[in-house]
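Take a look at chain A:
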Amino acid sequence: MSAQPLLEVSHVSRIIDGKTILDDVSLSLGRGELKVIIGPSGGGKSTLLQCVNFLQPPDSGDVFLDGQSAREMSRQNICAFRQKIGMIFQDFNLFDHLCARDNVAIALQKVKGQKKALARQRAMAELERVGLVEQAHLYPSQLSGGQKQRVSLARALAMDPMVMLLDEPTSALDPELIGEVLNVIAQLSRSGMTMLMVTHQIGFARHLTKEIIFMEAGRVVETGPPELLEGGPEGGRAAAFCAKLAEVTGR
Partner candidate 1 sequence: MEFLTAALSSDILAGLTEFSQSALFVARGTGYTVALILGAMILGLALGLPLSTFEVYGAGWLRKITWVYVWFFRGIPILVLLFLIYFGVFDIIESTVYKLFETRISLTPFTASVIALGLASAAYQSQIFKGAILSLPAGQFQAARALGFSRSQAIIHIILPQAMRLSIPAWSNEYSILLKDSAVAYVLGTMEIMARTRFMTSTTFAHIRLYLLAGLLYYLLTWLGVKVLFKIEAKTRIPGLGHDAWRADDQLVLKKRDLF
Partner candidate 2 sequence: MSTWEFYKEFLIPATNKGLWVSIQLIVPSALLGLILGLLVGAGRAMGPKSLKKALNFYVAVFRGTPLVVQLVMWFYGLPSLALILEGYLKPLGWPPIWQWLLLSPYAAAVLGFTLCSGAYQSEYIRGAILSIKKGQFLAAQALGFSRSQAFWSITAPVALRLAAPGCGNEIIYLIKYSSLALVVTVVEITGQAKMVASLYFRHLECYLLAALYYLAMVTVATLILRWLEKKLAIPEPARE
């Protein structure tokens, strides 16, 4: 069982307008694992996540979820495949015309075909998990950034995903709101959720993950345990990047 990874990204490349955005990227995630991708912006991290759930189909390479090849799937199956992969965006992308509860419920109703009452019940349960029952009737514009990101976590979790992709979930948040979102993510990880996360929160990453993936210019440059990030400017590329980041943020 542990022999087969839950999610396997295999030799994925992506070329947009003649520019190579992703260059032969491979990685794998075992059940319950959390891996963190770091690296300078423009390094292809977001594109990689969007290739994983085929929002941007890779130009070559493949993605396997639980051993099933995404490339061989029909269009309909791709939609089912995406249901099993929860995605969290940097700028939340909550549906602006729906209140928090309905943001969580709509995919249950329309994609999974659940009855309205059942979907809403489930939505409330998920909102409770992220601590937002009180805000269920509020519209996205009435929520703080941290609350928005927690709703979007609830929205993804309601679909019972096997894997979660998190694309810089705290980058658009004010510093004092980052904590509440990271708490939910840490809780999720401890409860056994498989996650692939792009982040600049080095401290957080170091704390929770066993493996760091450092990406630069569309390639995976280094992979290793969190200690990879230590050693300052004289260490590896990842360590140098980390040192630079620390210099900028003053930590």
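Selection criteria: all candidates are chains of the complex that A comes from, given by their letters.
Note that a residue touches a chain if its C-beta (ideal position, glycine included) is under 8 Å from a C-beta of that chain, and two chains touch if they have at least 3 such contacts; residues count from 1.
For clarity, every value in this text was computed on a predicted model and none was experimentally measured.
Visitor: Of 1 or 2, which one touches chain A within the complex?
Guide: Candidate in contact with chain A: 1, the rest do not touch it.
Visitor: Tell me, which parts of chain A touch candidate 1 in their complex?
Guide: 53, 55, 75-76, 79-80, 82-83, 85, 87, 89, 91-97, 106-107, 110-111, 139-142, 152, 155-156, 159
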